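A single protein chain has been removed from this complex, and every other one stays in its place.
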Amino acid sequence: MYKIAKENLSALFQKIAESFELYLPVKTAGQTNFAAWNADAEVDLDTLKTVKSAKDAFFPQSEGLYTVKKEGKKMSVEPESLKEQDFVVFGMRACDVKGLEVLDNVFLADPVDTFYAARRDHGTIVAFACHEPEETCFCKVFGVDAAAPASDVAVWTVGEDLYWKAQSEKGEALTERVKELLADADTSGEAEVEAEKEAIHKIVEKLPYMNLSLEGWNGDALSEKFDSPVWEELYKPCLACGTCTFVCPTCQCYDIKDYTAGTTVSRYRCWDSCMYSDFTMMAHGNNRTSQMQRFRQRFMHKLVYYPANNDGMYSCVGCGRCVEKCPQALNIVKVIKAFQNQGGEK
Amino acid sequence: MQELINRAKELLADGTVARVLGWKAGDLPYNPEPAYFESAEELEDFVYNGFCGANLSKYMIEASKLEGKTMVCLKPCDTYSFNQLIKEHRVDREKAYIVGVGCKGKLDIEKIKKQGIKGIESIKGAEITDDAETLTIQTLYGEKTCAYADAMLERCHVCKGKEHMIFDEQIGESKETKDAERFAEVERIEAMSPEKKFAYFQSELSKCIRCNACRNACPACSCRKCVFDSNKFDSSQKANVDSFEEKMFHIIRAFHVAGRCTDCGECSRVCPQGIPLHLFNRKFIKDIDELYGEYQAGADTDSKAPLTNYTFEDAEPSIVGKRG
Partner (left out) sequence: MPLENKEFKPKIVAFCCNWCSYAGADLAGSSRLTYPADVKIIRVPCSCRVNPMFILRAFEKGADGVIMCGCHPGDCHYSTGNYYARRRMTLLFSMLDYLGVENGRTRVEWVSAAEGVKFSETMNSFVEKIYSLGENVRLGDLRCKS
C-alpha cells in the first residue's frame, strides 16, 4: 500500500498523463462529470456521484462505427479504429466499477462487442472508496462494498492523505509508472485505512435504503411480476424522458443511426432509452406502444430478465443516480417497495 | 395540508371527481412524486409541501381523456400553463376541478446539496404551514440549517405573483417570494460580446446529455410525436455526436414553445445537468414583449399567441442588427 498527499494530486495527474489518457471528474459550469484531464481542468473529487456515470469512458454515448465515402463513382467504407491508446479512469466509485461488470456480461459475451472490448482492455480503473455515502445510496443491497471497490487500484481518503493499493496486474503496472510520487504506507497507514473502512460501513448501515429487500425479485419471478397490476399505478407520473437511463451505470441499450453529410454517410451508435417511444421499433411498428409497457420493461430488465440470464446477478448497482435525477422522483427503490407493499408487508 | 386532503376526500365521496391528482409522499424527505388518488385510504399518502415543484398541468392532458372529473392541485404558476393548454384545446376544462393551492416558494434539493449538505435524514421547515424562513436539516453528518430563500428554485425568485389565473376553489395561504428581476440574467448575457456569449452557451450546452427531460416536463411541449422523435431526419433526440445537435434541439424547442411558454420554470428544474434552460425561453419572451407588446401566455384563454398574430407595422428582422 502507498500513500500520497492530496496536494500532490496535480503532479500525479501530470505523471499519469505522460503515458495514459486520463479521465476524471471535472466540474464544468457547475456540474461534475467524467472528462479528459488537462492542466486547467477543475478536478472535483469531492462530489460523491458524477451526474453521468463513468460508463462513458468504456461505452460512449455516441460512437462512430464506420464511414462511407463517395468519390465520383467510387465508394469506400472506412471502419472506425478500435481504441489503442491506454487510458486511466480516475475517481470512479465502487458502484460504478460494479456497473462495468454488469456491462461486461453483456458486451464481452459471444459475439464480443469489439469496440467495448478494446476499451476495457486498454482501461485502468482507479476507484475511490466513498468517504461520505449519501442517503440516495443503496449499493450494499446489490452486494457492492462502498469501502472496498473492486478496481485495478483502490484509493481511500484519510484526512489530507490518500492511500493507494493496487489490486490487479493493470493496477500494479500503473503503480510502477507513478511510484516516484507515492510514499510507502507503513502499518499505521494500513490501520488508518481499516478505520476509514469501518467508518464507511457504519454510515452505510444508517442509510435509509440499506435494508431494502430484494425478496421475490429474481429470474423465476417473471410471470408473476410481469402480469401484476401494480405497474398500472407505478408508471403514471413517468414523463418518458430518458434521464434515468442516461445517468445509469448499467443501462446498455443502444441505437444505430446513419448520418448523411454531403458525400459521406457515417454510421454511429448512440445510447437508446427504453423510455422513448421509438424503443424497439421495428419495420412493422412498435411492440411496446404504451408507457406502462416501457416502464415495466426497464425494471423487469434490471431485476428479473438480467438475473435470469446471468446467474442471479442484478443489473442495478444501487448507485442512486435515478433517485437523484428523475424529474418526478420515480426510481427503482420505489418500484421494489411498491411490490413489497402489495405482499402485505410495509 | 390537512385542509386539502379533507377537501379531496369530500369531493371523492360526493362523486364530484373520480380521482385526485396531487403528490404522494416519497421515501426521502424531499422526493414526493405526482400521483393519482382514487380513494380516501390512498389519500393518507397525499402530501403538499415545499418540494412539490412539479407542474401538474402536464398530466391533465392525459387525465382529460379519462372518465369523470379529476381534482388537480395547481400552484399559481401552474395555472398559467393550464390556461394555455385550454387555449390550445389540449385539456378539457370540464374534466378538471381545479384547486388553486397556496405557495410559499418551492425548494430545489440541488441547491441544498450544493451547500455541502448530504446524508439527509429529515427536513423541517418545508411544510406549507411553516413560515418558509429557515430549513433545519438533520443529516448523517450533523444538523445543518439553510435559509429558505437560498434553497428556492430559480423560478420562485422571479415569481409572476401568487394569484391563480384559473381555479374552482382556493386552499392554502401563499407568501410572496419574488426578489429578483425576471429578465436580469437575459440582459446580462445580451450585453456580452458575441465571443463571450458563444463561449457561455457552448459551455452550458456541452453538458446536455439529450435526455429530453426538459421537453417531456414542459406543458407547452405536448406534441404527440415530437419532430425530434422522427427517424426520418438525422438529428435524433438522443445522440450528441456533434455539439451542433444540442444547439439545434434547444433553439428549436424554445422556438416551438415561443409565445406559448408561460415561464413555469419546469425545464430548468428537471434538467439533470442544471442547464439554465429558462434563459432561452425568457429571451423569446423578452423579445416578444419588446417587439410585439407585452404578453403573458396563460393569463387568459382567448388572446392570440404572438406567433399566430401580426400587425402591419411589425419590426423588420434587420432590427436585430441595429439593436447592437
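Per-chain residue numbering starts at 1, and chain names A and B are given in the order in which the chains are listed.
One rule holds in what follows: a residue touches a chain if its C-beta (ideal position, glycine included) is under 8 Å from a C-beta of that chain, and two chains touch if they have at least 3 such contacts.
These numbers were taken from a predicted model, which means no experiment stands behind them.
Residues touching the missing chain, restricted to subunit A, are 259, 261-264, 266 (touch as defined at the top).
One chain of the complex is left out; on subunit B, the residues touching it are 186, 189-190, 194-201, 227, 235, 241-242, 244-245, 247-248, 251-252, 254-255, 258, 280, 283-284, 287-288, 291-292, 306-312, 314-321.
Simple rule for what comes next: only the chains that are shown with their structure count from here on.
One simple way to say how far apart two chains are is to compare their mean CA positions; for subunit A and subunit B this gives 30 Å. Here subunit B touches subunit A in the complex through residues 26-28, 31-36, 54, 58-59, 114, 118-121, 140-141, 203-204, 206-207, 209-213, 215-217, 225, 229, 231, 234, 236-241, 266, 269-270, 272-275, going by the rule given at the top. Remark: subunit A residues 28-31, 33, 48, 51-52, 61-62, 64, 132-136, 203, 206-209, 233, 236-237, 239-243, 246-247, 255, 257-260, 268, 270-273, 276-278, 281, 323, 325, 327-330, 333-334, 337 touch subunit B in the complex.
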